[in-house]
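The structure follows.
This view holds just a subset of the chains, kept in their places.
Lettered A, B and C in written order, each chain numbered from 1.
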């Protein structure tokens, strides 16, 4: 999809310059950062600036190479080949963004290899062809370094052809603005949630697998926008989602009570 | 099935408000709670209040994605596609409730992912189509946090889009009423069973994998309604079901003898 | 098969009353007890009393769901569906008895689940249909709690819908009668074997995986009925079957010599 309206993105470091240089060189890009920190938004902004189509795929551990490359389908009694999203990006010279690839399967990373190294081509075994990547094609993959990651299954020699960009959660003022705008809540509610999130993110020795993300704040704020009181929304969309452990849930609840304004 | 008669449900906490807010937002809901505590009843009540169809599937560890999405079947020599329950819910805008998903297999959780995150769509690979969820579709899954759970195989980024609600066993007065009404026994028998259940639930350092649920009490009471004496019914439907260990069975039996009235 | 002649069964506890109540309620029954203690005989007696057909399947660890549900077979060049024993029981409203399910495979227990819980239905995937259990259908499964058991792979929520009955070896007088009648030996030989069996069953710190069952006594007595001397029969059908360990075999032999009358 071609992003018609410029997505809101404010650069924190040199990530924009690095992405542009990599794009001019045709080098694949590796985005590192935690869940829900805005990696997708960054890629959307870059695609818009470069005037290229963006094809995004949300990775999951059961994704197969056919999900990316394409497959034969039965339509009206005939077998028809249908390009997968990666194949379309390769043909059209689009940016292909493989979002949050956690523990991707081997046969998925294999189709990425020849596109990431100097070959810049996609073998489509089922068709018996090898597609050269069209001008403008660019591979972007993101992952959370805190997880098992596809990077471990990329050949070192392939990984050494990636350009890496590291992103974190946005600074409080940006995050506040995003939460307020996307969930439709007033700035003060957004401010409370961002402060709560940062308190959780900065916990020493946290037992949480994942901290509260910008995305989670938007969802919490969304419940408030639907009329739920703030405390219930935080409990349902943050506390109980972050942990199943009774002790952790209680401790998080106390922390929430300390940050939230008294009703 | 559209629940015509309002199911009996009395709210204990803010669970009703949270569910309604999530439903308005179209966010998926995660119900946490022990086996047989009334999760299904809660969902039935919510569906009735919202005036939506409810499609319930009892999860099991051998469930495949085809059980949810559908499959081609041979009917009279022809191959016919038959929608699975999830696909029907997606098409019709119903509430889809996946009950007690213990250790669900990977390919099952995969079909849930794109419905749970911002895509709200169901890829039907066999048909080569991707169905957008109809207005009103809502995903609800339940699990027992004490078990290995599907949650462990949900991507963190997907889990962060769920709204979580935690339920427990109903308070004694509600449980008494349910047992008496559903099994057809008098209130005093129901009262004895509820007291027995709560004694078992509150055992310190219990060796049981699972405590006595509301559902188990209904079954026990059902044997009494069939004419079996109370002690035999408790032994057969509670004690011997809760454990295979001879020592545990003996200890439970003594506990039962202490709670039950002398014949 | 409909048992025409009433099988000999003398109740020890309340097992008959419990079974009848469960049958009236349509609840599935779980028989616990050691190998060869008479579980099958009990079910046969119950089926006879209730006037229902009994379909028995001896479980084994390589049993597949197709063995229970049915399969397509090639007959004279055509593909014909043949109901498995479980499907027949579901259609005909018979008692289905799955005997000694040790380490049953996952896909076997899966077909049992929906019949054991409130659904009382059997999905026949290959036919694309779901059969409701006919009036009178009842599921009975037996297992030996000393083993790995199917129970471990039943969902807790399903297990909580079973009524459990525990059986042991019959009291000496009953066992004596059964051995004498079934093997065709005189009462004194049966008495010696029952005493020997009880001595083995009561060994402190026994190294045996399984004790001598009623069934084993019948087989031993059968060899005597064929003219073999008692000591050789006991050695061949009991001692050498119970253990492969030379030391255990020797110790058992000495125990036998102490119990058997001097020739």
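Methods note: a residue touches a chain if its C-beta (ideal position, glycine included) is under 8 Å from a C-beta of that chain, and two chains touch if they have at least 3 such contacts.
It should be emphasised that the depicted structure is a prediction, and the values quoted were computed from it without experimental measurement.
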| item | value |
| --- | --- |
| Complete complex - number of sequence copies, 3 represented | 6 |
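Assume only the chains that are shown with their structure count from here on.
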| item | value |
| --- | --- |
| Graph class of chain-chain contacts, one of line, ring, star, complete, other | line |
| Where subunit A and subunit B are represented by their mean Cα positions, the distance between them in whole Å | 32 |
| Centre-of-Cα separation between subunit C and subunit A, whole angstrom | 56 |
| Numbers and ranges of subunit C residues touching at least 2 other chains | none |
| Contacting residues of subunit A [partner subunit B, same complex] | 35-36, 58, 60-62, 71, 73-75, 82, 100, 102, 144, 209-210, 213, 215-216, 219, 222-223, 226-229, 232-233, 236-237, 240-241, 244 |
| Contacting residues of subunit B [partner subunit A, same complex] | 14, 17-18, 20-22, 24-25, 27, 30, 32, 106-107, 109-110, 113-114, 117, 119, 125, 127-128, 145, 149, 151, 153, 155-157, 159-166 |
